[in-house]
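Showing subunit A:
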Amino acid sequence: MIKRFLVLLLVLSMGVMFSQLLVGYSPDRQLNATAHYYATQTASETGAANIVSAIIVTYRGLDTLGEVTVLFLAAAIVGMVLSAKQGGQSPTSASEAERQLPPYPPVGELLATGTQLLVPLILMFGAYVIVNGHLTPGGGFQGGAILASGMLLLLLSDPLRTIGHRLISVVESFSGLAFVLLGILGLLLAGGFLDNKILPLGTFGSLFSAGAIPVIYIFIGLKVGAEFSSMLLNLAKTEER
Partner candidate 1 sequence: MVSALSFIALPLGTAFTLGLLPQGMQRVNYLLTLLALALLSLIAASWLLAFAAGEIATQQIFTAGTTPPFSINLQIGMAEAAGLLLLNLTGLLSVIYLRDTLHQQGARAMAVLLIFIMALSGIVLTRDLFNLFVFIELTTIATGGLILLSHDKRALGAGFKYLVATQIISITLLIGTIFLYHDSGTLNIDGMAAGGLITGESLALFLVLIALILELKPFPANGWALDIYESAHPAFSAILSAAAATAALFAVDRLLLVGSNSWLPLATAVGVVSFVGANLLALVQRNDRRILGYSSIAQMGLLLVVVGQRDILGESYLFIAGGILLAHAIAKAGLFWLSGIIVARDLSDWRALQRNPLYIFAFATFIAMLVGLPPFPGFYAKWDLVHLLAAHDRIALLLALLFASLLEALFLFRWFGYVIKGEANPEGIICARNKLGVIAAATVAAWGVAYLWGEMALQGNLLYSIPLLAALAFLLLEWLAVPYKNVLAISVLLGWFVVNYADYNPLQLIFAVIILVGGPLILLSSFYARGRRIGFYPATMLMFAGMAQLIVAKSSFDFFAAWEILTIGSYYLILRGKASEPHAISYIIFSLGGAFLMLTGFALAAAGDLNFLLSNLSEVAPAVAPWVFLLLAIGFMTKTAAIGVHIWLPGAHAEAESDVSPMLSGILLKAGLFGLMVLMLEMGRQSLYGVDLTHVMLWIGALSALLGNLMAAFQEDAKRLLAYSSIAQLGYALFGLALMNHLGWLLALMFVINHFIYKSMLFLSVGGVAKRTGTRLMYRMGGLITLMPLSFIAVLIGIIAVSGVPPLSGFGGRWIFYNAIMTAEYRLPLIIIFLAGPIAFLYLFRLIHTIFLGQLKDEHRQLREAPFWMILPQMIFVACLMVFALVPGLALKRVDHYLLQYFPEGGLSWDGLTITSHFGYWSPISIMVIVGVIFMTLFAWLLFVNRRAQKVKQFNIVFAAERPFRPETTHFAWNFFAPYRKALGFLTEPLVTRFWDAIGEALHSLAELLRRFYNGNGQTYSVHLLAFVVITFLLARGVS
Partner candidate 2 sequence: MQFDWMQIPYSLLTLFIVLNYGMLLNALIAKIAARVGRRHGIPIWQNYADLLKNYGIRSSITHGVMFYLGPVFRLAGGVGLLLFVPTIFGSEMFSNLSFAGDLILALYFVFFGTLGMALGAGESGHPHAAIGVSRGLSQVTTAELPFALAVFAVALQYQTLSVTDIVAAQQGGFLNWTLFTNPFAVAAAMLGFLGSMMRPPFDVVLAPQEIPIGPPTEYHSSYLALMQTNRMIFPIAKIVVYMNLFFGGAASWPVFFIKVFFIYMVSVLVGVVFPRFHVEQSVRWFLVWAVPFGIIAVLMV
Partner candidate 3 sequence: MKPELEKRIVKGPDGFEFEVDPIRDYFCETPPTVMTAAYSAIIEKLFNWARAESIWILGFGTGCGAIEMRPLMTPRFDAYRYGVQWRPTPRQSNLFIISGYLSVKTLKRVIRSYEQMQNPKYVVGLGSCTINGGMYWDSYNTIKRLDDYLPVDLYIAGCMPRPEALLAGIVELKKIIRAGKAEGANIYAEKFEWYKANQKRVIHDWDMPDYNW
């Protein structure tokens, strides 16, 4: 009880701090210098219509690279932990245990059919979101997540399905590598690391525009999709026990 009270006290103190932030906050009337720059210069510099995408992929591309790396890391660690060649109750025995386990109850007709119907659509939608990331709301992350949701659906409909792990890992690594290489190309060919001007900017507002942004977004999308899928797969395996 005392502990709860203490925690409450602490949280309330945090609350007091936050409230000070809140009180001190006043919404900007004007865009600040940075935002103003983005608002006015994005179009000419990057050719992307979606300023957020431009920021994500180009201006703050290094963040995004880090972000992608976070996913990569998370996936790798999840894989490491769950494939667990290390001590403890070795889950390698899990695959043997798996056979003795009773099979899952059969998936419903609705789910099975829905999967068959929806997965291609989902994948397509994901691809769309990815390639249009520089124009409309969306982009690699969103698209990648949509791609992975297709994978989730597949897993739900058939938990025992084995999906090419190897493929996923090659995709994630390859797209990551490609991202880095594109960044380095920017360093070599254009104004700096991850500069999108290594490709022509094209016509503002069209699909093939904004330099390397769509290309990078594609890789991001692939990578995010692959990472999420790999994580899902690995987590799904834990279910097998």
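Inclusion criterion for the candidates: all candidates are chains of the complex that A comes from, given by their letters.
Throughout what follows, a residue touches a chain if its C-beta (ideal position, glycine included) is under 8 Å from a C-beta of that chain, and two chains touch if they have at least 3 such contacts; residues count from 1.
Small disclaimer: the values here were computed from a predicted structure and weren't measured.
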Between 1, 2 or 3, which touches subunit A here in the complex? 1
Residue positions on subunit A within touch of candidate 1 in the complex are 3, 6-7, 10-11, 13-14, 17-18, 20-21, 24-25, 28, 32-35, 37-38, 41, 45, 58-63, 65-67, 69-70, 72-74, 76-77, 79-81, 85-88, 166, 169-170, 172-174, 176-177, 180-181, 183-184, 186-187, 190-197
